[in-house]
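All protein chains but one are shown in place.
Naming follows writing order (A, B and C), and every chain is counted from residue 1.
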Amino acid sequence: MIDKDKIAASNAETEANLRADYDALGEHLSRRGIDIGKIKDKVAGYGVAVPSWGVGTGGTRFARFPGAGEPRNVFDKLDDCGVIHQLTGATPSVSLHIPWDNADPADLLAKAEETGLTFDAMNSNTFQDHADHPLSYKFGSLSHTDAAVRQQAVDHNVEVIELGRKIGSKAITVWIGDGSNFPGQTNFTRQFERYLEAAKSIYAALPDDWRLFTEHKMYEPAFYSTVVQDWGTNYMIAQELGDKAYCLVDLGHHAPNVNIEMIVARLIQFGKLGGFHFNDSKYGDDDLDTGSIDPYRLFLVFNELVAAEGVKGFDPAHMLDQSHNVTDPIESLMVSAMEVQRAYAQALLVDRATLEGFQQDNDALMATTTLKRAFRTDVEPILAMARLEKGAAVDPVSAYRASAYRAKVAGERPEVTSGGGGIV
Amino acid sequence: MIDKDKIAASNAETEANLRADYDALGEHLSRRGIDIGKIKDKVAGYGVAVPSWGVGTGGTRFARFPGAGEPRNVFDKLDDCGVIHQLTGATPSVSLHIPWDNADPADLLAKAEETGLTFDAMNSNTFQDHADHPLSYKFGSLSHTDAAVRQQAVDHNVEVIELGRKIGSKAITVWIGDGSNFPGQTNFTRQFERYLEAAKSIYAALPDDWRLFTEHKMYEPAFYSTVVQDWGTNYMIAQELGDKAYCLVDLGHHAPNVNIEMIVARLIQFGKLGGFHFNDSKYGDDDLDTGSIDPYRLFLVFNELVAAEGVKGFDPAHMLDQSHNVTDPIESLMVSAMEVQRAYAQALLVDRATLEGFQQDNDALMATTTLKRAFRTDVEPILAMARLEKGAAVDPVSAYRASAYRAKVAGERPEVTSGGGGIV
Amino acid sequence: MIDKDKIAASNAETEANLRADYDALGEHLSRRGIDIGKIKDKVAGYGVAVPSWGVGTGGTRFARFPGAGEPRNVFDKLDDCGVIHQLTGATPSVSLHIPWDNADPADLLAKAEETGLTFDAMNSNTFQDHADHPLSYKFGSLSHTDAAVRQQAVDHNVEVIELGRKIGSKAITVWIGDGSNFPGQTNFTRQFERYLEAAKSIYAALPDDWRLFTEHKMYEPAFYSTVVQDWGTNYMIAQELGDKAYCLVDLGHHAPNVNIEMIVARLIQFGKLGGFHFNDSKYGDDDLDTGSIDPYRLFLVFNELVAAEGVKGFDPAHMLDQSHNVTDPIESLMVSAMEVQRAYAQALLVDRATLEGFQQDNDALMATTTLKRAFRTDVEPILAMARLEKGAAVDPVSAYRASAYRAKVAGERPEVTSGGGGIV
Partner (left out) sequence: MIDKDKIAASNAETEANLRADYDALGEHLSRRGIDIGKIKDKVAGYGVAVPSWGVGTGGTRFARFPGAGEPRNVFDKLDDCGVIHQLTGATPSVSLHIPWDNADPADLLAKAEETGLTFDAMNSNTFQDHADHPLSYKFGSLSHTDAAVRQQAVDHNVEVIELGRKIGSKAITVWIGDGSNFPGQTNFTRQFERYLEAAKSIYAALPDDWRLFTEHKMYEPAFYSTVVQDWGTNYMIAQELGDKAYCLVDLGHHAPNVNIEMIVARLIQFGKLGGFHFNDSKYGDDDLDTGSIDPYRLFLVFNELVAAEGVKGFDPAHMLDQSHNVTDPIESLMVSAMEVQRAYAQALLVDRATLEGFQQDNDALMATTTLKRAFRTDVEPILAMARLEKGAAVDPVSAYRASAYRAKVAGERPEVTSGGGGIV
């Protein structure tokens, strides 16, 4: 972890400027009838989960270019996640991926306590073969034509739930790559029937206070059809499985041009929004840093979430899910967590009563201007003040770089050579 | 209508060649274990509805360039539709659009008898203002914020049902343009609640033996959000309304790259496929001629439909829905009807037992080759023979051109001047 | 025009708050080493042209829903444009479209003087038939197979240049809808050869101090192929024509997901960026209000423009080109002009020396953070102060609504009934 004194020293340098900005913003907001303190408190209470796999350098099918100090195992990953939370105060929990993060539950809990973290939704993996799974997922997992492969995949999910139960998780996210690469390769209907049957077996193993999140994705790794290809199919699944089944929305898993915030609204309306995998994309499932490509879209998603606050049973999980190919993953995750907070803070500034009036009157121009006014407010002082007050860093990236954490772990963790992706 | 003797004379010229091609194909297919006569009979029994509005020249928001002999009213349109069916034998019914086609039911029935046609699904129109509707649909219809506008739109739909009932239709297709052009212009959830409430009122007016088709569309005329934007929302609607509510799939109403045949399969599986608006597209809702851009996609849709034949309650409506901007609409509709038949015939040739085996064995290459083998079979002799045997034209376009029908109606119907589209 | 005293009165109400916000921002920016006054001066000197056709309510091929007080002719349009400039101080010029805006040059100049406006690039129109053009553009204009149609289209462009010359314009924008709706309808190569030959004839008629802008568009009104379909073809054209030929970029005319700011950079690098049609889009050529869907993309475009300031010969034309279907066009154009100014102001705040250092060091995270820092700065006080100081309105929409201008012209201009679009 980072030396607290160093963080404090770093904060001390910028505190005066921050207070000036914060006060000016507070005055401005008070003229708009908004209490900056209340916004700050909500932001301070907000957290987004970090994916354990996000702290390693990502890659493409063409290549992977690791950085220094790549985490070797789940404990290294938790160390890195701990730093992210320490500096941002915004990422109190970690989402594990099994088998990548398999470990003794007691050791996981101990490490979590050490790093000040808890465990968010568990993730199973049947899109890769496992060393200890005799059967291959080359042609599918939960929807495979062979019942034995389906059973193997179900068993794995049940084990993941079991591990999660022991470490305090309350949900499992099931994403599979099942689909096809050729017209005719699979029978869409039979395949989905098999999927549903297998998913019901997993659902049956769910503890009472758990939720099951299924995640749709348009394509990749399957390139002609994907079993859970969009929110329509995802919604069907959640309906078929039962009250503990919800739909997870990954911002990068949709067809070009799709209005994602509208899908979010539909799932909220019908009580089936389970949560998010936040990231950003320009082309496909690019897994770029959240808010890096289209920050207004992120705001529009949060506009729906803030509008739904207080709806009975509305409690979506928030998680980052990104691939960091050209940045230090710790830095990207810190910045992304703050971008999520930023969108949340901006959405909190929307004058909803006024907006509703414009909507009722079909005053499209003033309605959209009402959203834009909230979006263009620079809420950075609010985020920074929330961090300052909880002992995190006013400027997490600067503090992180100053800490030389990366150099330290690079010395402890063996170098990883660059490697090819799937194509070699 | 076209002189039957002329058709016969035209057919006589090509009959010998057709029989040669048909016999050669018959022999080839018999080696593949297929009885060409059975395929021909199924093709002969197949029909697709023609949209009344399709016989007029279409346009874009930029311009409309009418052709000669534009139909002036529903009776002219039925004349044109009659010619299409006479020459192709493939389009026994017509789908009307109200108020465009409003007329006395008795007159409609008389004209239908005269032209040998029946009436397919009725279409209501609340995406344009009506001369006799006091309120505007500028800001929506079934989902408008003003209850009076919603009621006006509901009433119109009920009237359309009533007219349809009198002329023997058994279904109504509800497509609306409601949506928004700006983030924030509408509240997605409130808007959809209003839509559902209004749609239930229409559903309540449905005769027992009728079906209600709702149609999704990604965008246009609304450019930021659309109430019924995709099959997921469409499916929700069909579920909310009841057993007589079904989803209509227009091939051009999806996001780029979407796997439409898979959506078709999902809706069949869950008993909610109502039917089709056939057309083709390269970019958006281009409304190009069916099969003109991606004939293999059309085949893959029919592959799902043929696979579902015999499923209890499976009875989708088939309709063309195209905009003919640069061709004679009669010619385009004839060719498109034959393209639909072609895809149907090709799909009938798929060796389904063999395909199933390859699917079960994950033999992707042979599975897809099985589809391709059916697709690449040139079934033109089957289609032409079916036409010949029912007294239609072996080559409908040639027979139509030889008939000088267009010149005849051009003399009877006043010339229409080119006009601007929506932008001027 | 709007009563100046009313504007002043309206400004007086908000001036104190504006000064507070402006001063706070000034202090903040000075801590970042930026002189707010210099930014304000650049913003104050910036102008974007308004399209004459933009002040009328737009429509789609499905319908057009006019508002009250639709302009009847170019003089009404200039009145409306004058109001936009009066209130925003940001739109000093108007772009005319011929034949829609055809009028006596002396009358146009007189009206321009009265409204305080000048004339930007002229627009020709060969995507619609003209009452006084004997030949139709149904199958193309500059690339038509018939030489007589091509000549007619060339002649029209030459006349537009002639009119423009008389009213002080210095450029013509040539956008055509030529293309095809079916594979095989046209020979791509022959069609482009014909286009180039005709374009050269127009180019030959260009006065020495004029520029010719050609504009690419992926599709619509042609739906299978378009002659000038992308910037690649557009660049070829500019190369073939000569030094006075440049490429115009309309933000809504690209394929899904395309990186437009990169195209802008390429055209700048090779000396062929002519200018912009600003608008925004989510799906196709939606012609939504500039910055309404993806304001960060607009900023990234301006980031390229600001980076290129000072490059020899770099002088792109800036114009709005939008369709206002659900708003008061005057309001939309005012807000859009301010959004363009906003993006410009934000781009001016980018610390380019620092950015260059991060780029050189491949510090992707800090490079993108440098852009984001500029983007998220709320520059509204700068824009508003620039308006205040030049006698425009601090809040143009409020001032406009308070002025009752729309009600006034609604009384003077006859009501227009809603109409169908191209499909009926």
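Rule of thumb we're sticking to: a contact is a pair of C-beta atoms (placed from the backbone, for glycine too) under 8 Å apart; a residue touches a chain by one contact, two chains touch by 3 or more.
Keep in mind that this is a model prediction, so the values were computed, not measured.
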item: Option from B:194, B:253, B:297 or B:318 whose C-beta touches the chain left out; value: B:297
item: Full-complex contact with the absent chain, from C:116, C:232 or C:391; value: C:232
item: Residue in contact with the excluded chain [from A:55, A:273, A:288 or A:301]; value: A:288
item: Contact with the hidden chain (one of A:12, A:63 or A:110); value: A:63
item: Where the unshown chain meets chain B, residue by residue; value: 17, 20-21, 24, 27-28, 31, 256-257, 259, 282-283, 289, 292-297, 326-328, 331-332, 335, 342, 362, 364-366, 368-369, 372, 375-378, 380, 397
item: Where the missing chain touches chain C, by residue; value: 138-139, 145, 180-190, 192-193, 218-219, 224-225, 229-233, 235-236, 254-259, 261-263, 265-266, 268-270, 296, 300, 303-304, 307, 355-356, 358-362, 364-365, 367-368, 370-371
item: Sites on chain A contacted by the missing partner chain, in the whole complex; value: 53, 56, 58-65, 100, 127-129, 136-139, 177, 180-183, 185, 218-221, 223-224, 256, 281-284, 286-289, 292-293, 323, 325-327, 417-418, 420-424
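Quick note on the criterion: only the chains that are shown with their structure count from here on.
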item: Identity of the chain that, by mean CA position, is farthest from chain A; value: B
item: Same vs different contact residues, chain A with chain B, by half of numbers used; value: same
item: Cα-centroid distance, chain B relative to chain C, in whole angstrom; value: 39
item: Per-residue overlap in chain A, given as positions that touch at least 2 other chains; value: 256-257, 259, 296, 362, 364-365, 368
